[in-house]
Each structure stands twice: as C-alpha cells, then as structure tokens.
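Next up is a structure, given as structure tokens.
Missing here is one protein chain; the remaining ones are kept as they sit in the complex.
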Amino acid sequence: MDLGLNETQEILKKTARDFLESECPKSLVRAMEEDVKGYSPELWRKMAELGWLGLLLPAEYGGAGGDWVDAAVLLEEMGRALLPGPFIPTAVVAALAILEAGTPVQKDKHLSGIANGDTIISPAILEPEGAFSARFIQARAAEDAAGYVIDGVKLFVPDANVADYLLAAVRTSDGVGSDDGVTVLIVDARSEGIEVTPLVTVAADNQCEVALKGVRVSRADVLGQVDQGWRLVRQMQMHGAAATSASMVGGAERVFEMAVSYAKERVQFGRPIGSFQAIQHKCADMLVDVDGARFITYQAVWKLSEGLDGEADAAMAKSWVGDAYRRVLAHSNQIHGGLAFSKEFDLGLYFRRARAAEFAYGDGVVHRDAIARQILG
Amino acid sequence: MDLGLNETQEILKKTARDFLESECPKSLVRAMEEDVKGYSPELWRKMAELGWLGLLLPAEYGGAGGDWVDAAVLLEEMGRALLPGPFIPTAVVAALAILEAGTPVQKDKHLSGIANGDTIISPAILEPEGAFSARFIQARAAEDAAGYVIDGVKLFVPDANVADYLLAAVRTSDGVGSDDGVTVLIVDARSEGIEVTPLVTVAADNQCEVALKGVRVSRADVLGQVDQGWRLVRQMQMHGAAATSASMVGGAERVFEMAVSYAKERVQFGRPIGSFQAIQHKCADMLVDVDGARFITYQAVWKLSEGLDGEADAAMAKSWVGDAYRRVLAHSNQIHGGLAFSKEFDLGLYFRRARAAEFAYGDGVVHRDAIARQILG
Amino acid sequence: MDFGLDPEDELFRQEVRAFLDRELPADWLGMSVSWAGYGAASGELEGPVRQTFYKKLIKRGWPTMAWPKAYGGQDASFTHQYVYNEEMAYRGAPESGGIAVTYVGPAIMVHGSEEHKKKFLGGIVRGEISFAQGFSEPGAGSDLASVTTRAVRDGYDYIINGQKTFTSGAHLADYIWLLARTNADVPKHKGLSMFVFPMKTPGVTSRPFLNICDVLSFNDVYFDNVRVPQDALVGEEDKGWYQAMTGLDFERSGVARFAGCRRAMELLVRYMKETKWNGRYLAEDPLARERVAETAVDIEVGRLMALRIISMQTRRMSVSNASSVSKLYGSELSQRLARLGADVMGPFGTLTRRSKWAPLSGFFELAYRNSVSATLGAGTSEIQRNILAQRGLGLPR
Partner (left out) sequence: MDFGLDPEDELFRQEVRAFLDRELPADWLGMSVSWAGYGAASGELEGPVRQTFYKKLIKRGWPTMAWPKAYGGQDASFTHQYVYNEEMAYRGAPESGGIAVTYVGPAIMVHGSEEHKKKFLGGIVRGEISFAQGFSEPGAGSDLASVTTRAVRDGYDYIINGQKTFTSGAHLADYIWLLARTNADVPKHKGLSMFVFPMKTPGVTSRPFLNICDVLSFNDVYFDNVRVPQDALVGEEDKGWYQAMTGLDFERSGVARFAGCRRAMELLVRYMKETKWNGRYLAEDPLARERVAETAVDIEVGRLMALRIISMQTRRMSVSNASSVSKLYGSELSQRLARLGADVMGPFGTLTRRSKWAPLSGFFELAYRNSVSATLGAGTSEIQRNILAQRGLGLPR
C-alpha cells in the first residue's frame, strides 16, 4: 500500500512542470484562445518528442508504455499549465479506444501517428438531443455496398477543427437492447460532407459542432463491433472523465497555491490578509478539497493502471473533483478580490477552463446518477 | 407599505415575552418533556385568560378577534420560550378549521371551549404510508345508519393524549378525482376504540400514534362536506405551516441572540471569542437568516390576515425558515462549543424542538415540491 | 403590517410598465445580467437601444426622480424609487444614470460649492455628463482608507500623483470623482479629500482592461503631476473619507438585484418548459425542480429584505445594517442563481453568446462569469460580514 508516486513518476512530474513552465506560459494559453487552431503545433511536436503523446501506447507503436498513473502525473501538470490542445481526446481517449478495439490494420494506421504527433483524433459523441445514454445517439450511418453513409450532428467535439479523424458514435440499427445499435466509426475529418463550426465556450477551448451530411466511411473503418459500440463509447467517456479529473486536480492545486501565496503577500489594514481568520479558513478548506480531489482521482487511475474496473471510480472522481474545483475557485476568487475578475489576471483562465472541464465527459449530476444506479438500483 | 408591527402588536409582543419568561421558564419546558400530559393545564388556563387561546376567534365565541399577524407575534414569543402544549393544533389549526367549515352547532359546541381553555382539539392527518396527498388518507370511515365507523392509524398527531377531540381526515369513498373521497370528522378523543400511544420524538414534544378501531362518529360530526374534505385538510396544513414558521422564527432569533451574547462574554486565547472573524462571520450569517425568516413568514401571515391566498406563501415560509433555523443552530452550536452538546444547557432544547418543527406540517422538500409544481407545472 | 404598496405607487408602476412595453423592442431580451454582478453592464451588450432609450428616460426625469425639485429632481418618495428600480431591473432595461445620479450629484448637493452645483447638477439631470469613481487603488481595495494617491497643494492648485484601479467606465467618463490623500501625517481616515475634475486634464491617462465577461469596463487610471485648480476640491480638505461614507438619501434596498433575479428565473423557467434534453423537458427534472423552487423562494426572501429597507427608509430609520444584509444575501443568491441557470443547461450552459447553440443567447453563461464579481464589488462579502458583526451586532474588534 502506497499512495505516493514512484521515483520515475516524480521525475516525470518535475520534467513536465519545468517543460510546461517554459513552453506553455500563460501568454501561449491566451494566444491559443484566439488562435484558429487553438493549439500550438510546434509544442505538440515537442510533446511527441518527449514521448508524451504515446505515453499510454506500447513501444511497437512508438509509445512509451506508461500506465494511467504516469498519465495522471502528466495530466495534473497539463491542468496546472492550462495546456491548450487535444491531448486528452487524442493521446488518451482515442489512443486507448483504438488500442483496445482496433484491428491490427487500424492500429498500424493510427497509433504511431498519435505517438509521433502526426495524427489528431477526437471522439464525436454528444448530440443536440441528449447525452450519456445510447438512445441519444441519433446520427445515423446507413449501410450500403461501399460501406456507411453518415448523417447527423455532433456537438462538443473537442478540437474537431484540427482533427485528422473523428471517432464518431453513430446509430447503425435500432437495436434490440437499449444499448444496441451504436457503432463507432473512424471518420476521416476531411471527408466530403463534414462541416466543422467552433462552438465558443466560456473556456475558449476549441470545442466544435460537427455536421455530417452524406459522409462516406468504409467498412474497414468500423472500430470494434458493429451495433455493439456503446460499451466502447462508455469506455471513452470513462477514460475522458478520469483524464479530465487528473487535469482538474492540477488546476485546482495551482488555484489554491495562488490564493495562499497572495494571502501571504497582500497587505490590507496593515497586515497580510492571510492573517485574517476568514482567509485562513478558506485556505484550509481549499487544502482539504485539493487533497480529496487528488486521492479520489489517484484511486481511479490506479485501478485503470491495474486493469481493474475503474468505471465507478472515474465517476466518483469526476463528480467530486468538479465540485471541489468549483469550491476552490470560489474561495480563491474571494481571496484575490478584484483581480479574480480581471481578464488579464491568470485566475480567470482557470475559472473559465474549470467550467468547461466540469461538463467534459459528464458533469457531477450525470456521474452521480450512475453511482446512484449502482448503489440503489 | 409597512413591514413593522403596529403599536398593539408591539404591546402584545412585550406582554407575551414578559408573561412567558415568568410563566414558562426552561425548567417548565424540561419538566413537560417528562410529563405524561406534556403541557401545563395551569399555564393553559392563564393563556386562556389572556385571550390567547381565542386570539383568532371572533368575540361571539369568547375570542379576541385578532388576526394572523397578531397570532404570529404571539407564536414568535412561544417559539422563543419553547412553550410546550397544543397551542398551534388547537388554537390555530382546529379553531380556524371549525370557524371556517363548521356548522353553527359545531361552532357553538367547540369554539368557546377552545377560547376558554376547556377544549383541546388536534388534527389527525398523517398515516404510516404517506402524507400530503389525498391518496394516502387510508383510514376508512364506513357509513352506516348511525353515522360512521372509523378504522385506521394516524401518526404524528400532536398532543392526542390530552386532546378532547380530533379532527381526523378519513376516507369516506374512493372518489372520482384524486382529491375526492376525504372527509374531516370531529372525533371525540375518548371514544371507544381509540388507543393513543406517545411517539417519542427527538423533541419530546408529545406527538402520538392514534389507532382507531371501530370508532363511531355521528353524521353531525362531519366538518365541512363529505368526500370534499381534502381542501380543508390542505388549509389545516397551510395554517399549521404558517404558525409553525412563526414559532420557528422566534426560536431562531433566540438561538442567534444566545450565540451573540456568548461570543461577547466567552474569553479564549485572552480575548472574547466574538472578536475572532470566524465567529463574527457566523453571527453575521445568522443575522441574515433570522431577518429573512422573519419577513418571509410575515408576508405569509399578512396575506392570511388580509384574506388573500396564502398557500404558496406559507409553503415558502415553512421551507425557508426550516433551512434557516437549521443553519442558525449549526452556527450557534459551533460558537457554544461543548455547551451545545450538554443536555443541561438550553441550546439543545432548541436544537431538538427545531428538528421536530422542521417536519411539522411539511418539511422543505414537501413544500418546495408544491412550489415547483406551481412554477414549473 | 402591509406588504402592499399605496395606490399611487401602483399607478406609477403601471406607468413605468406601459413605458417599458412601448419603448423596449418587442423581443427585448437584453443581456442585462447586472443582477449577477458588476461587470457586464455595458453599451456593448445592450446595443443601440441604450442611447435612444436613455433619452426618453431623461425626458421624464426618471433617473433623477429622487433628487430635490430645487436641483431638477422630483422629490420622489422611497416607494416610487423602489417601484421604478424594480420595474426597470425586472425588464432588464438598459441602465440609466450610474454614479452621476446615485452618488456624485447628491454628494455635490451636500458637500459641493454653489459653483459645483451650477456646473454639474443640471448636466447630470439632462444626462449630459458622466463620472468615473476613482476610489480603489492597487494597494487599497477592502482597506479603502489606505489610498496613497497624493494631492499636494501648490499655490491655488493641487498637484495629483498616483494610480487608481478598477475604475468603472473611466475611458468613457467626462469627469473623475477622486479620493486622494491630502495629509499623510494623520491617521489614514483623516487625511483624505474628494476631488472632481475632467478626465481630459493633462497628466490623466486611463487604460481600460477587459474583465472576465470580456467587457471593457474597468480601468487603471494614472495621475502624473496632474494640476487641478483649488475648486476641484469638493467639501472640506481632509474630510473626504467621511464625505465618501455619508449615506445618501436614496432608495438603498437593492431591489434592482432581486428584480433582475426574478426576471432571470422567469427566463429560466420558460426555457426549462420549452426545452427537451435526454428525452424529457428540463422542467420535469426532479433535481432541477428542487433547485428552482429553492432559489425562487430565496429570491422572494431577497425581495422582502429590500421591501423592508424601503419600509424603514420611509420611516427615516437608519438602514445601514439592513443594506448590508441585502447586499450580502443578494450577492450570494445571485451567484447561486447564475450557477443554477447555467447548470440546468448542462454543457450548453458553457456556450457564450457568440455561439449559435447558446441557450437564451448565452444569458446565464454570461451571468455565471459576471457573478464572480457579485461578492467582490461594492464591498466583499467578508467586509459585509465584518460590518454586520461589528457595527450591527456590536461584536468586539
């Protein structure tokens, strides 16, 4: 029993922090909010060189063969740095989906590209009518002699504007059971009939609407089994939830640290505001929240590392971390006073990112609903 | 527009406070927790003499012709004093139900008795299977030549052990609409077939189980219309909710005052604990809660005084006051430290009473459900 | 006890309502989320309606209705002011007057010279001049009395040096209303003075910066050897703190916030009744229903806190504690409401007004961001609690 990081992970953590501090300063984060691509291809290439993009992939695809705990270490640092770009969708969600469900041909075609930074792949799941239930996958893929033809709309697709491929959850039949009839297709994002429109969230984080009209996909691009794709979608959601939780832990910790150091420096009424009990107690509560967020997330990623069923743990992590981060931000905002409300100050970046992260791969209500079903039936 | 009390009400408030401070000390409150009757007949008589028991009744029944605002003033003071006894069930809920729905004979028979302190009447509504919906009135009153025969169980009947009559909500038919089929009967509490067992709540407040087995009631004891009694039941709930809210406001205010004065007196670390910001901020929050609780309650009782529809207002008051009182108690407990946990200290009396009051005539969940139906359909 | 308003107030309410029905576009949503905070009120968000609308208000003299007739006002009762502020906010009408009307004008009436009155009051009534409030500094936020911007006498002039920050609208204002230190050798509250002079005075530069609502409202304002004549001083030298803290005889109930909340809640309810998600109307979701009911009651409680203040003001009672209660409660309520509205919309609640998918044109998303400022502006919640505990309840410092 050991809840700490091992030596390699400590080194990874330090390396990542140093690298991101120099390569992903807040000026880059801000620039990417306005950037048409929303991420820095140059930085992406450097991350590939560091082995980050293939961290979760085996060596045969150019990966580093790391585990989920390693990934969590990295994701925390990315959350701390507010790294823009499709790391979670591509290097975690899509990479693992293809690794686990892909044919040898699909793996060869896509995984090395992910690891070496050439390929960006993004999951396209949510639709306008609903989410997190197979019945709301209504984008239809009609089968014909040549393969499938997709029509439908996907929303909140991360980084679709720069993706090479989409892992689109589509309806291939009405199915018998409620989870049947969904298939995951690997769709070339430059296919004819695809229109990508940025959504403009509070986080300016490059989420997109993807309209698909008569988009052709070959049979060879079915990921996993036809009509049985919902399990894979759930797994993608789980991986996204675990990864996002880890990234939020890093963000929350930074927001907390900013508050503590500001409380020590900022003088009002002739003394540091950190000497006021109202401020002290907020800092103590933030400490509790950051601790709790970290360990509920660690347990989830540890289970995933061990190949155990981590679905409930990821749900617990995502729901708890989302609430904790919100509490931490509320306190940090209050401690920073007007600065918290100025766009030029970094805290607002975290505030806005956290809001989008809260809903990515399911918010607290969604995950608690799943937990309640498990506990109460 | 005037949210204050008038001069008469200010005098009533002061009189009531003085009277209850001398006649209802905490020693009496404690004694009544162990008392088989649960209230002091002597004090009850004095309250009758002061005109309190007939406050809401017209002069022809020996009442004082006061309005709901007057009653709220009195109820606040009763809540402050933790007055034990059936004031709300008898002098508010039953008195108004009979006044508004009773036949001349029923009014003559019961109202003077209420006003002069001779008669205690209590509503018997809740049952083991459910509440606050007509369909859970399952105690059946079968009609025969001589009147009705009741079989069923009522729970949480206040002061049934000392009541002369019960206003029992019973099912007289299955009804067509969902609210049909309920009738309110005036049941002699000493009738054969009635068994009263104290329930022993956290508040030791004399709530009872009333088992009715073949209890006979004459046709003349139907209050209001046969099968159409649910409206009357709802009105009783509303009156109970408004009255209980007023009483909770008085309790909450006292709990708040205790905390503020203790914070000024209690010295730790060489200074009054009221100089610590954590304590100060709790006191400020209590002030906000007590203010809010008072005015949302005043609005409800004012509407009732004006003969306006107060059902939504009473629901708002009961739900908000219940939560506010809970918050006030949590803060006051924290400020008082160990004392809050000692049975000998008065604060615990308020804590325990507030818990029972929270559920009397519907808790926050019940009332918010009604509010949501009104707002959202 | 009477929770109703007098017939003449209700008549006036009808008049204001009729005016708003007539003068606001039929599909007026506006983006007024000023109930949620201090950062999103801006012509940018309200568009061209604002200017023409404001002229019509001025024509009726409503912005300055509370002023004495002698100064161009209407001597309106507190209940009239209440009704006006409530109806305007409830409809999300473009805001009017700002600190010129609510603060600077009245301060000039009390502390200004005859010349000040002549120079400023008419212009304010006619909606011709605007002011920026130069109070906060980088080192003086909650501890406002520690301002260090210096005003030093030089013959018949003062020379001003220093920096203000979070100065609302300074980039658009005609004048600055400035709190500056005139005496450094006395306890800090006793060495401050109030000045008013044009923003165009040489040496004054303002740098507007965006807030997290993407609205350009706050400024850093720099004073570099700014020379102003002696009559830029308002009231007595070194009495600025006390002048600044003087309660003015206006509606101080905070009703606009609660009326704005009520409007926001009604928008939300309509949206929930019309919008399906996951196969059912949002209005059918039990968790959302509970939160909506809870928050609706919270809003009503807030309205009553405001009404209570009017009741007290009408009786000329001191309302400073009741005002702190209303501010503290209202600001935290507005945060809960903004969050509720955005939460109910699920991921769609994260979409800004720039997205075609944003529900209610991003109203609640913007409110959510704006609500960060609710508990910071006009005295943080911590300061309000300090005030209530120490001044209101007499707890020791």
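By letter and in written order, the chains are A, B and C; residue numbering begins at 1 in each of them.
In the analysis below, a contact is a pair of C-beta atoms (placed from the backbone, for glycine too) under 8 Å apart; a residue touches a chain by one contact, two chains touch by 3 or more.
Every value quoted in this text rests on a predicted model; they were computed, and no experiment measured them.
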Exercise for the section: Considering the entire complex, write down the shown chains that touch the omitted one. Expected result: A, B, C
Completion exercise
Of A:13, A:107, A:154 or A:368, the residue that touches the missing chain is A:368
Problem - Those residues of chain A which, in the complete complex, touch the missing chain - result: 1-6, 9, 69, 260, 263-264, 271-272, 274-275, 277, 279-281, 283-285, 287-288, 291-292, 295-296, 298-299, 302-303, 305, 316, 319-320, 364-365, 368-369, 371-372, 375-377
Problem - Residues belonging to chain C that touch the chain removed from view - result: 286-287, 290
Exercise for the section: Just the residue numbers, please: which parts of chain B touch the chain that's not shown? Expected result: 126, 128-133, 135-136, 155-156, 197-203, 209, 267-270, 276, 278-279, 333-334, 337-338, 340-344, 348, 351-352, 355-356, 359, 363, 365
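The rule we apply is simple: only the chains that are shown with their structure count from here on.
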Handout entry: Chain whose average C-alpha position is farthest from chain B's own
Key = A
Completion exercise
Using only protein Cα atoms, the chain sitting most centrally is C
Problem - Multi-chain contact sites of chain C, meaning residues that touch two or more partners - result: 382, 385
Practice task
Pull out every residue in chain A that's touching 2 or more other chains.
Solution key: 276, 278
